[in-house]
Each structure stands twice: as C-alpha cells, then as structure tokens.
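Working notes, structure below.
The complex is shown incomplete by one protein chain, all other protein chains being positioned as in the whole.
Let's turn to chain A:
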Amino acid sequence: MSFPLLTATAALPALGAIATAAVPAARRTAAKWLALLVSLATLVLAVVVLVRFEPGGDRYQLTESHAWIADFGVRYELGVDGIGVALIALTALLIPFVILAGWHDADPLETRSSRWRPTQGFFALILAVEAMVILSFEATDVFLFYIFFEAMLIPMYFLIGGFGDRAHAGTDEKAAAQRSYAAVKFLLYNLVGGLIMLAAVIGLYVVAGNFSLQEIAEARANGTLDMATNTERWLFLGFFFAFAVKAPLWPLHTWLPNAMGEATAPVAVLITAVVDKVGTFAMLRFCLQLFPEASKWATPVILVLALISIVYGALLAVGQRDIKRLVAYASISHFGFIIMGIFAMTSQGQSGATLYMVNHGISTAALMLVAGFLISRRGSRLIADYGGVQKVAPVLAGTFLIGSLATLSLPGLAPFVSEFLVLVGTFTRYPVIGIIATFGIVLAALYTLVLYQRTMTGPVKPEVSAMPDLRVRELVVVTPLIALLIFLGVFPKPLTDIVNPAVEHTMSDVQKQDPKPEVEAAK
C-alpha cells in the first residue's frame, strides 16, 4: 500500500492541534512555534500533493479507501481532483500566514488561573479547522464529507466567540455580548443548513444505498440509478441550502458580516478565505455531480440570487463604516461571482470560479490581514477614525492599496483573471446577467478606493500620527501574499492547467457544452 498522502495532509494538523493544546500554560511561545511549524509542514505535504497530482490523469487521484461504518454504507474514501488540489494548496498556504498574523491575538490579557490557556487553544483550534477543511476537500464519500463539513463549525465557533478583536479590549462587556451573538449566529445559520443537508444525505442513502460519490455519479451517468425528478430536486435543494449558507449566498448571508466583524482579522480570513470555500467547492463537487438535472433546473434562480449577492454585497460594502464589515460585504459580492461562474455551466465560468476561489482567498487574506494590522494599531474598526496613514506608515498603506486593488480585480493581479473568466463564461450563455454582474466591478472600485482614500490619504489625524509602520513579522505575512497575487495575475497557467481537466469532467457530468461563438454561427 502506498503512503496515504491525503490522510497525512489532514492528520498532521489534527495531531498538531492536539499537541498544541497540550502545551503547558507557561510555554505560550512554544505553542505558537509548534503551531507554525506544523502548518508549514502541512504546506510541504500540500505541495507534495500538488506535485504528485497529474493534471491529465484520472479524475480522482491519490485515492484511499477503507471500510468505516458498514451499517451506514459509509467508507473512508479520499481522493482529489484538480479543484480539490488547488483548494488544499490554498488552505495549506494561508494557514501559516493566519497563524503568523495572529501571533499576539490570543495572549492572555491578564493572568488568570494557571489552567486557563487561551493561546494554546487559539492555535490548536486554527489547526483543527485546517485539518477538517482539508478533509472535506478530500472526501469522496458524501457522509464523510458531511461529518467534517459539520464538525468544523465547532472549532470555528470557538474561534469567533472566544477570541475577540483586541480593538475592543476597552469596552469589554458590550464587545463580549456582540461577539457571542456573532458566534451563535454563525453556528445556528450553519447548523440549520447542515441539518437540512443531513435530511438530504439520508434521503440520498435511501435512494442510492451508499455514499460513494464515484459510485453514485457513475450509476447516475450510465442510468442504473434513476431518481424521480422531484426526489432529485428535493435532495439537490437540501444540499444546496447548506452550501449556500456556508458560501454565503444572498439571502442567507447575514451571519458573515457579524462573524467577520467580531472575529480577529486572522480568524476572519479563516472564515472567508478558507472555510467558506468549502461551500462553493461542494456546489461544484456534490450538487453538479450528484444532481445534474436538478442543477440545471435550479440554474435560473441561483443565477439571479448570485446576481443579487454581487450587487447587494457591493452596495452594502459602499455604505459600511466599519473596515472589517466592509471586507465582509465585499466577500459576499465575490461569492456571488463564484456561484454565478459555477452555475453558468460553461467551462470558462467554472474554471473561472475555481480560480476565483483561490484568488479571492489570497487577495482577501492580504487585504484583511493588513486591515487587521491597521486596526490593532489604532484600536478602532471605524473608517472615520483614520486619515493620512500613508504619510506615517507608507509600507502599510502600500500593501493595503495592493490588497484593495486586488479586491477590485485590477488587471495584472490574480483576481482579474478569474473575474474575467467568470464574466466571459456567464456572458456567452446568459448575456443579460453577465452585463448586470459587470456593475459589481464598478461598485468594487468604489468601495475599495473610497476605503483607501478615507483611511490612507488626506490630513494626518492626530490619533494616527504616531502609528508605527509594518514590523518584520507583519512584512513576512504580507509580502509573499502580494508576490503571489502578482505572479498569478501575470501567469495563471500553472493553476489553470490543474483546474481545467477537472472542470471538463464536471461539465460532462451536467452534459453541457460551451455555446458556440456567435460570429461563427453567423457565417
């Protein structure tokens, strides 16, 4: 038996989480280094996965399959396609930066009883989330996926509720209440979504008799497994609801601004750049593959919802006074693009959506982490409290600008490529929706540039006059992310090579072909 590479990629952070949690209270710094090393080692494993993966090869590679709960028809089945590989790489890449950016976020404010170990808990929870996210990208058994999809809520919930923004350390009581409200809202939204999916998962079992994605998809394709139209639609809705809450899609998005606003910046990155990707990833992998007919049936409605997400998220982002909530609404707008790309049912749209997931992860991480550094310096999340920062802290302002420009999809930076592909892919099939969605970009320019203008330019506010520039640790976080944004913006081929074959598989699942170019047809 070959080395279980995929299991190892997830098991390493899981074991690292346990080890980190077990570090004694006094050895805080050791716990941080341990977590960082574990996350770097995971990155190495993810790179090995990336290298071992052959883009032109089988659909699912590096597969593992073991018996697990025979009574439920559940197997421990792992396997990655191009989309999974890309997202595992993204996850493993971002976690070290998240850890590094949150280096001091969980230092205890005052010395409590010796058993209280918030720092160890914080980093252990981050690693636990990483392990579960990676497993859910790898699982090719629906039940196995469901378990990690659902279980990751718990560490995430503790990260949001347990470790608030230092910016609010002064007004403890109110901040704690808001924070726990945000954490509960996050959990309940996702739990309800997950439980509805559970009903659909059970329904799928009743129909199909097992949970293996490959077996079910195969049986669907060659016609041995027939689903009544209504059954398929209900099951699709059950799955899609859970993913739409997670992604999040309008009107199920309201938990995201709360959660991202109250969580520390690194945790906010974890939510939007890593955990939420599981939702959009699962739409591609499970909704389209298991329920192709129902997916096509639901496409018009989903596209309209995605369009509303794009425009509504962007409009609300323009109106925000709180930097982190602004980024949250911007993310809602971007998730709209991703979902639109997935359900446009064109190969450009879907590979664009996959690239978008990766690029949005990197660009939001860059923007949000720099915003977090900014907020921790001033102790406020309100845009109005800043002004003229670029004169005092030019490097910080510069990196913030690049993050902002990436968010508005400036050509030359990675998000442009994906946004362009999504829009092209949508336009070829649904021109009106493509045209309206383009306004999302205009609004994106508005909210990012206005954010930059209000915080960084203008007269220096007295409160920010003594603001120090980025420290070495912070530069280590930001520089690689920006380098990656530029690299993938100029040369996205490595990524598209991995993603495209997987997208073709998905396209053939839903039995859709790209529309022929109009000009040729006119001839």
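Everything that follows uses one rule, which is that a contact is a pair of C-beta atoms (placed from the backbone, for glycine too) under 8 Å apart; a residue touches a chain by one contact, two chains touch by 3 or more; residues count from 1.
The working rule: contacts and distances are computed from a predicted model.
For the chain that does not appear here, its UniProt entry gives the protein name "NADH-quinone oxidoreductase subunit N", which is one of "Heme exporter protein C", "NADH-quinone oxidoreductase subunit N", "Peptidase M1 membrane alanine aminopeptidase domain-containing protein" or "ABC transporter ATP-binding protein".
Checked against the hidden chain, the listed residues A:30, A:202 or A:221 yield one contact partner: A:202.
Within the whole complex, the absent chain has one touching residue among A:192, A:318 or A:460, and that is A:192.
The hidden chain makes contact, of the residues A:60, A:137, A:158 or A:386, with A:158.
Although one chain is not drawn, the whole complex shows that of A:60, A:103 or A:146 it is A:146 that touches it.
Counting over the whole complex, chain A has residues 67-72, 112-113, 115-117, 146-148, 150-151, 153-154, 157-158, 161-162, 172-173, 176, 179-180, 183-184, 187-188, 191-192, 195-196, 198-199, 202-203, 205-206 touching the chain that is not drawn.
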